[in-house]
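As you look at this complex, bear in mind that one protein chain is not there, while each of the others sits in place.
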Amino acid sequence: MTVRRATAEPRWVRLLLTGVALGFLFLFLVLPLIAVFWEAFAHGAQAYWEALKESEARSAMLLTLTIAAVVLPFNIAFGVAAAWAIAKFEFRGKSLLTTLIDLPFAVSPVVAGLIFIILFGAQGFFGSWLVANEIKIIFALPGMVLATLFVTFPFVARELIPLMQAQGRDEEEAAISLGASGWQMFWRVTLPNIKWGLMYGVILANARAMGEFGAVSVVSGHIRGETNTLPLHVEILYNEYNQIGAFAAATVLAFLGLVTLVAKTVVEWRMRKETEMLTADLPPEKTEQTPTVATERP
Amino acid sequence: MFPAPAKRDGVLPGFRLGLGYTLTYLTLLVLIPLGGMILMTGKLTWGSFWDIATAERALASYRVTFGASLFAAIVNAVFGLIVAWVLVRYPFPGKRFVDALVDLPFALPTAVAGITLATLYAENGWVGQFLAKLGIKVAFTPLGIVVALIFVTLPFVVRTLQPVIEDIEAEVEEAAASLGATRWQTFVRVLLPGIFPAWLTGFTLAFSRAIGEFGSVIFIAGNMPLISEITPLLIISKLEQYDLIGATALAVVMLVISFAMLLTINLLQWWAANRHAKGNDAEPAEALAPGALVEARP
């Protein structure tokens, strides 16, 4: 970071702000994290590993990863489609559409699970039809996927809309006028432009998909070794007075969260490198084009 | 509701496909399930719906839920701004690690967050013991709810502001400084208007997520009727009494309030963006003004 003497804050302000920021993060973020690991290792590393070696813990991890893997492609496709329509075109009702996309954030996770019970439960709207056709949605993988889709619904779209708006239509219009087909334009122009922003949306959605408890809990059925995700497994262990097991499983989720964070760091690093290369390649008067890349850093 | 875009957008393909896919997906995953829930409350007469929605405990729970969410969102807005500013502008050791941690509240199951925070902030906890000496009780009071909500929604404001602060062009600050503005004046008059829309978005997302939050809150709230009972807990309480319709009635009340709030803010943003766009058309020289900063992301 270059020092901007004319525009920078006095030294004491910088120190104060840094102190306040780090203090706040320490109190509300770092300390809880330390506490989670503290509990997990309360009886030493061996107890920790024993807890994670349990077959139910492993099947819960597998299920959590499966759900995330199924959910993400759906939300990526939706996010790209929604952002394309909203960011590149003008139409009436845009604010309403954006609000509807935001809405799943405001719905309590328990209610998010409940709405799928109301639809697909045995007493629900489609219940008798599903039972008659032997289709299992609730208390099986599809229901858990649906609930997770719902709670992670806005992330990718919310990430891409402002990015694509900032990029404007010029590049795509140029591609079309040069005779590219719609798909060629998408793969060759749009996707390369948004790939890092997309990645960031996916990372956030992924973290939330793996950590979600409330909604999935309602539709899971809690069958041990079958429909318990890692967060559900954590709750059950805690209720059974298996504190070590519960917190050990929680640290796995924290690690999974951190893995996505590592991915994010790699993404950002490559992004920065790309920006630098672009900036270096372009003659100075053209650098105004690069902000589209610079804005991608979330 | 969504007529075809104006002619000048006609060059780009994929509007129908994008919007069509968006609407289909939105309808299937969000509108139909939420509609089903609203239909469910149709089984109630208006009078009994009103009785449930305005029962004394329900009213008290709205106050607690929306009050604590507002408080938490404001705290996150203030400290989130400082954190985002520090993370973008000031170098300090371990910055990359701290930056990476910000997303963690999404990955950790909310129940683990609640249990851990309650332990930390209880009167014999790592943090709580110091607060207890000052006569401040956090765990098992409405303040505890605020702490949990600050944790769960912490990423939103930081992550919305970071890219926008990064996008601020050095020239803007330099110009203000060279015109004799103090650093504080530059911040309040020049920088703040630019980042305000993003700040508002982050605040909104944090606020709406806080309203729905359940898993972490119940472990630290104390759950006393009329004092520290959140609306999602009342919904659960009704479910525990096998009162599904009463539960959906409360959920619908929350949904309507959240929807109205989100729509207002989205319209506000859209209006602000348009105003800026028009301003920029009239005076292109001011293109470095916050027009480019209007959009934000979660």
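A and B are the chain letters, set down in written order, and residue numbers restart from 1 in every chain.
Definition applied: a residue touches a chain if its C-beta (ideal position, glycine included) is under 8 Å from a C-beta of that chain, and two chains touch if they have at least 3 such contacts.
The rule we apply is simple: contacts and distances are computed from a predicted model.
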Inset, instruction - Refer to UniProt and select, among "Oligopeptide/dipeptide transporter, C-terminal region", "Sulfate transport system substrate-binding protein", "ATP synthase subunit E" or "Sarcosine oxidase subunit beta", the name of the complex member that is left out. - result: "Sulfate transport system substrate-binding protein"
Inset, instruction - Identify the residue among A:131, A:191 or A:277 that touches the chain left out of the display. - result: A:131
Inset, instruction - Determine which one of A:79, A:121, A:201 or A:231 touches the chain that has been left out. - result: A:121
Legend entry - Those residues of chain B which, in the complete complex, touch the missing chain: 21, 52, 55-57, 115, 118-119, 122-125, 139-140, 218-219, 221-226, 228, 233, 236-243, 246
Inset, instruction - Over the whole complex, note the residues of chain A touching the chain we left out. - result: 70, 73-74, 77, 117, 121-124, 127, 130-131, 134-142, 145, 217-218, 221-227, 236, 238-241, 243
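Everything below uses one rule, namely that only the chains that are shown with their structure count from here on.
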Inset, instruction - Go ahead and note the Å separation of the Cα centroids belonging to chain A and chain B. - result: 16
Legend entry - chain A to chain B touching residues, read off their complex: 1, 4, 6-10, 13-14, 17-18, 20-22, 24-25, 27-33, 35-36, 39, 74, 77-78, 81-82, 84-86, 88-111, 114-116, 118-119, 124-125, 146, 149-150, 153-155, 158-159, 161-163, 165-166, 169, 172-173, 176-177, 182, 185-186, 203-204, 207-208, 210-214, 230-231, 234-235, 238, 246-247, 250, 253-254, 256-258, 260-262, 264-265, 291, 294-298
Inset, instruction - Write out the stretch or stretches of chain B touching chain A in their complex. - result: 1-6, 9, 11-15, 17-19, 21-22, 25-26, 29-34, 36-37, 39-40, 79, 82-83, 85-87, 89-92, 96, 98, 100-113, 115-117, 119-120, 126-127, 147, 150-151, 154-155, 159, 162-163, 166-167, 170, 173-174, 176-178, 183, 186, 205, 208-209, 211-215, 231-232, 235-236, 239, 244, 247-248, 251, 254-255, 258-259, 261-263, 266-267, 270, 292, 295-298
